[in-house]
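A single protein chain has been removed from this complex, and every other one stays in its place.
Our next item is subunit A:
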Amino acid sequence: MAHPANQRGAGSRTARVGPADGEVAPLHLVAPLWNAGTRGIRGLSSAAAPEGNQQKGRSLLQFLADRFYDVQALREYLFRKQAWKMHQKNRPFTYIKERYGPYAAGAYFILKLGGAVKFQGKEWIRSDARGHFSLDFLKLQMVPIEAVDASGCAVNYQGLDNLLALKELQVLWLQRCPHVDDWCLSRLHPLANSLQELSLAGCPKISERGLACLHHLQNLRKLDISDLPAVSNPGLTQILVEEMLPDCKVVGADWAQGLKLGQEEQYRDIASPIPA
């Protein structure tokens, strides 16, 4: 294994409470703290062998600490599995795209993630609470999609492939999407001709750097950038985005948000009477 072969400075490590071999050095902090803590609490009162429960807990922790690399590999596996699941949700639906057209593929993608789709001239199609939806839209092969509501859906950079094929998309709602970030915003430029309404409210990963690449969307008339926690200066960003998109109505942070102190001073000045 890499760590034991590479570990030097065993001189500094043996000073700590722990085994002499370097193999469990990174995690050995856990077990000694446990020991030190309980010894401190029990102190001199019960110098005898510790209670049964602690014994079991300690041996489980010891067991895990001995198998540090296995636990780490297991955690890395779980992390990769989570990433794979996200990847699966955002896979390109090439079969549906070839068979039924890009609009059907986009609609299937959004409905599968739990969003809603509106075809031109039809009503909103939404999946129910269980995630089931009717496949009637597969018959509407040539009808373009004009609105997509992907609020709260796990759309990511890969999944946007399915949305970018919708050339007549006018309304796109990406409120509270946890995986939509600046990279995704940089991908929206193919929709510049048709997109008129875009909502990014509450997306945790979007910052002002991603908002800077919205200037491609010159037909945008309504943009919602409220409640973006990653934006460093919401008031200033609002002003800059309004300057960048002059024909668009930008809803979001109040431009005076960063100027609270100034406002109070102004009120105070008005309140105090001018000496005659």
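Basically, a residue touches a chain if its C-beta (ideal position, glycine included) is under 8 Å from a C-beta of that chain, and two chains touch if they have at least 3 such contacts; residues count from 1.
The rule is short, and it goes like this: contacts and distances are computed from a predicted model.
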Name under which UniProt lists the unshown chain, selected from "FAD-dependent oxidoreductase domain-containing protein 1", "Sodium/hydrogen exchanger", "Checkpoint protein" or "ATP synthase subunit delta', mitochondrial": "FAD-dependent oxidoreductase domain-containing protein 1"
Per the touch definition above, residue among A:L138, A:V171 or A:A212 touching the missing chain: A:A212
Sites on subunit A contacted by the missing partner chain, in the whole complex: 1-3, 5-12, 17-22, 31-32, 35, 39, 47-50, 59, 62-63, 66-67, 72, 75-76, 79, 83, 157, 182-183, 185-187, 189, 207-213, 215-216, 232-233, 236-237, 240-241, 243-244
